[in-house]
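The following block contains the structure, expressed as structure tokens.
Complex shown without one protein chain; remaining protein chains in place.
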């Protein structure tokens, strides 16, 4: 039952959505002439096996997607998974074993690791934040501050780390910020125009700057209220004022050090940009040995 | 003259090479339905102007490329540059001003900033390393540990930070590592097969693990020798032994703290992966105001 | 003010999102060898002008998008719009005038009209339904039953006809149908798993088959309740029972004849598939004459 | 023998030509985040089977192509066909059975049905017309009035319905219309220039407006003569005049009601636009049940 | 009038059809890192002008298309044409002048020349054959033996050389060869099945091997008869036998030396594969000089 429930959290996106990206990444590394070193130096037809290893402790994300790089270059390569997305692993853990043509393994290695290191880095950073606020009832959500071209996978990595996803883009929910309010001439016209136009299946979030705006937001019945760059004291007041009538999201410079205090104010969500735009890559390696 | 010489260093890649990436990034954010918030809330035809601002000190990279995002959505938008790629800027510096349709500016903002923040982050990290080894004669080079799909731009960002580029991919130079040597049955057959097959326009680099291999490498006349994870003492010995007969590249866990000591051993190059795979994004913002 | 508010409703999607489709459509008609008839028969350089005309009464949709076909083949072509998306027009109304190279106009004509006829057909059908339920407070929404490759534009055409959009795809909202309920083992686990996993920015709709399920849905606090293939009497009961605690959507075989009775039951939404999958194209033509 | 002869009529286009379209259609529905409902609600790894069913009577077209959607998302899915393209089926007929991962089946369902419903709708409309003129010796042909992006498949659907294809695009035959004649300065120069330039493998069709033009067309030896918007009496005169010296094609507002009278005039072809641009989709469904 | 008539012969295909190819070719040469030599060595912003020159005598083809390469890299570059497609030029003739950024001109030069040299080579070879049979009434046509990816442009180059085009692909006409006849069980069933299935706008050509098959072909009323690898005497007999009842096409090993004798047999067409698959490139160069 737990397995079933945790399953969907980490349901990896279908290959149809990420294969083009993986092929582009491999072509980016192979260039026009391919892997000249391996092509020249390795005996034709040589087979090999290798281990994908985490050299540092962290949380796994995108393992199956990254390992698919080997199979693009050698469709008969076989991957045996030892860990799964979402797992926490110690330094030195073997994540998967790969068997196939030596040339293909060496040629795809860097592309696999570049993708895996980044996704595990995001999951690891997310997990640290999630752990930091454990028990508070608040949740960590990511933002649209992702790497161009990788949003789908980075959002998935956040889920692998125990976080949740905010909007995937500009089209799947409304988020009215200060600029929109300024153009619309006020919070009320902004929200009313949004509600009139976006349809019944789209949630509306509003960024508020003051208690007055917060009251107005509640009055207008927005689904989510964004409290940007507010101190814990202010957040606590907002929580009291809202009293469950809307989802409350805190954002702005949230760090591993400050997260718990913010979560303990009672807000529902902490949205954090740096887990996708600035998390260091996890150190992952591919240890190859010739097949016997 | 300096201008002339510095010009080429930062010669940005032609739009033909990065426009598809920029369009993909914009489509990734716009999704199917576009920017629902701006479309619903902003008055049709409203014009605006905004400033791209660095909120933290750093080195600029990819400014023109990132700002092109606005012109994809509004071809009549105008960008006025206040700083150029390669410039060091203080926190609060305005990098560029943009004027155009308010909807287009708001819709393209995040894509522009996501790209710019990442590229400036890489340049800033590179610049810190370059500064750290100033005067030693050594240079900082990047690796193939880049973000899938962004290699071209990340390599350019390294140049903006004063660093140099190693291989762009598996096809533009030979780099013989331990795995290749193992498959070939030794350093000599590996180098000889590479030389026999890759043509006269391709340089050959060899990773060596021991003084014996270093001697063999010199004997074989390879262009560049890679010394991976070697302590300063070992590097110094290698420098003495090589005595200018090959380019020497040190790699492996080089940090801002350790870089100078390594550079002072006399090696020619320090190759550093984290400037592309783990540099935090520079904090950049887009401050919008309605046009008068 | 009205203009401002109606503006956003019909805010056409940015060209970035539909230009590839338009180019594919033109290539589909030009094939490998281009417009052999015009190339052979027309004098080189001949200019012409033509009028895009509605031959039947209807509602305009996609006029600017369709007319862009002429400019793909002749970037110096000029289009002068006489009507705008959303306008109701009588038979014989000139929608736009086009001036440019005669060859380009003739070569792009069919692609322009094929797209325009379909989109106006959808808008016209939608408008008829919207008119039919005028004053009831209910709204017409479309479904995912769209033409492969044209969803973005067909959803826009629905808005041009005064309708609203339901989900743009499987990813921008949750809609739990009977199959999902069966797999999850009940309405409650289905809704709970959805809520646990999709994040705070995504609405949840549930299809219910019985008053018991309806009670359960209200209890679970879903955002929207879908009542499929229910008679007006049943719908009326549901409206009474729900009493504003959720949005109510009626669907299933809704026709121009039956729409008003359904709308008068008090449901919020009537979702209709045939306006996108089976609306007949509006008869539009391009009347050309050589330039003087 | 009959089987052999009917086989080629319905020879489906190779997957190379329609797979990109199918993938685009699936991506259009999956968006960035995939099928959130099924991913969240369905147990990981659950298998299912479903039946593709025609809910209304009609003619089958594109069954194999549409069902391939399931295999894009689950390459191990199996499809068992119960009916074939070109078959006439009663309401309630099972067309195919599909077995595979439950998530993949639910995620691909709508894309499969959207394509199948449209193609069967075209085949069904075509078949009705073909039946209406049975025994007259005339044939039904389609036009270039097809849905942008779907021409290949819609032309195939016409063949499934017993119709024939006119030009696939502007490049595979010459069709000289009134506009071309006006630019060329007469029927004769138009035909002569076409004949001089398009090569020996391309047929030439000419639209004629009057008996005088018809005589000229015969004189010029065009392959096909188009009689647009002509009454049966006029068509009969033309048939008599032409006496088999050219293929005669009637077009313009041909309906199910008027087709037989037109066909009985003795013309060879009735070209009909609405079978591709305005045929209602056939009602098809996918009835799923969990695998035992 | 002559100008008008010759115009259409050389009507160049629309940019929509060849721009993707040109961009791919430029990317193929620029690789990932661009033109490293020009980027490093040339002063930023330097302007230049250059002349596209034919170093050998020949016939021009694809001049505007090839020169567009410069404008892809520098949209403000200006091209001034001195000669047009179809022109015969002496060695040393300047075909066009180009002005723009020096870097862009040097970076695009090779792509422009590679395309231009090949297309002019085809036009020059075609023109030689056309001249060789001048006055016989026969015409030169090309085949499907073209370079993968370049068919559109190579067919156009044939027209520039005064030749005509055979089929553009497998879909725009029927050509029944010996293999098809063998599978169908004879000439008659092959032709009848083709006629029954391909529609009224598609011509049918049949390859015949013997006088008996030729009689059968005439009997079946095929549009074109292909006589492959037949000696002049045999061709002459066929011409006599056919007496204008079908178009006669001779093929098989036709050289510049043998063409006239074949053309004088009275056949209508000589189809020649080597003008597209083996014509040597015309020697074209780009002579650059810094702008004053």
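Each chain gets a letter, A, B, C, D and E, in the order it is written, and its residues are counted from 1.
Following the convention adopted for this analysis, a contact is a pair of C-beta atoms (placed from the backbone, for glycine too) under 8 Å apart; a residue touches a chain by one contact, two chains touch by 3 or more.
In this text, all values refer to a predicted model and were calculated from it rather than measured experimentally.
Engineer: The complex has one chain that is not drawn here; which of the drawn chains does it touch?
Structural biologist: Within the full complex, the chain not displayed touches A, B, C, D, E.
Engineer: Of the residues E:10, E:30, E:63 or E:130, which one touches the chain left out of the display?
Structural biologist: Spelled out, the listed residue whose C-beta touches the missing chain is E:30.
Engineer: Given that one chain is not shown, which residue among E:71, E:99, E:180 or E:236 touches it?
Structural biologist: Selected residue, touching the omitted chain: E:180.
Engineer: Can you work out which residue in E:46, E:97, E:218 or E:239 touches the chain that's missing from view?
Structural biologist: E:46
Engineer: Of the residues in subunit B, which ones touch the absent chain?
Structural biologist: 5, 8-9, 141, 164-168, 171-173, 193, 196-197, 199-203, 205, 223-224, 247, 249, 268-269
Engineer: Tell me where the left-out chain touches subunit D, residue by residue.
Structural biologist: Residues touching the hidden chain, for subunit D, are 4, 7-8, 11, 13-14, 16-17, 151-152, 155, 165, 168-169, 172.
Engineer: Of the residues in subunit A, which ones touch the absent chain?
Structural biologist: 23, 26-27, 30-34, 39-44, 72-73, 103-104, 107
Quick note on the criterion: only the chains that are shown with their structure count from here on.
Engineer: Applying the touch definition from the top, give me the chains sitting in contact with each of subunit C and subunit D.
Structural biologist: Looking at subunit D and subunit C together, the chains touching each of them are A, B, E.
Engineer: Does A-E or C-E have the larger number of C-beta pairs in contact?
Structural biologist: C-E
Engineer: Taking each chain's centre as the mean of its C-alpha atoms, which one ends up farthest from the centre of subunit A?
Structural biologist: It is E whose centre lies farthest from that of subunit A.
Engineer: CA centre of subunit B versus CA centre of subunit C: separation in Å?
Structural biologist: Taking the mean C-alpha position of each chain, the two centres sit 44 Å apart.
Engineer: Would you mind pulling out the distance in Å between where the CA atoms of subunit A average out and where those of subunit C do?
Structural biologist: So the centre of subunit A lies 33 Å away from the centre of subunit C.
Engineer: Give me the residues of subunit C that touch two or more other chains.
Structural biologist: Within subunit C, the residues that touch at least two other chains are 8, 30-34, 39-43, 107, 151-152, 165, 168-169, 171-173, 193, 196-197, 202.
Engineer: Draw the chains as dots and join the ones that touch; what shape do you get: line, ring, star, complete or other?
Structural biologist: The chain contacts form a complete graph, every chain touching every other.
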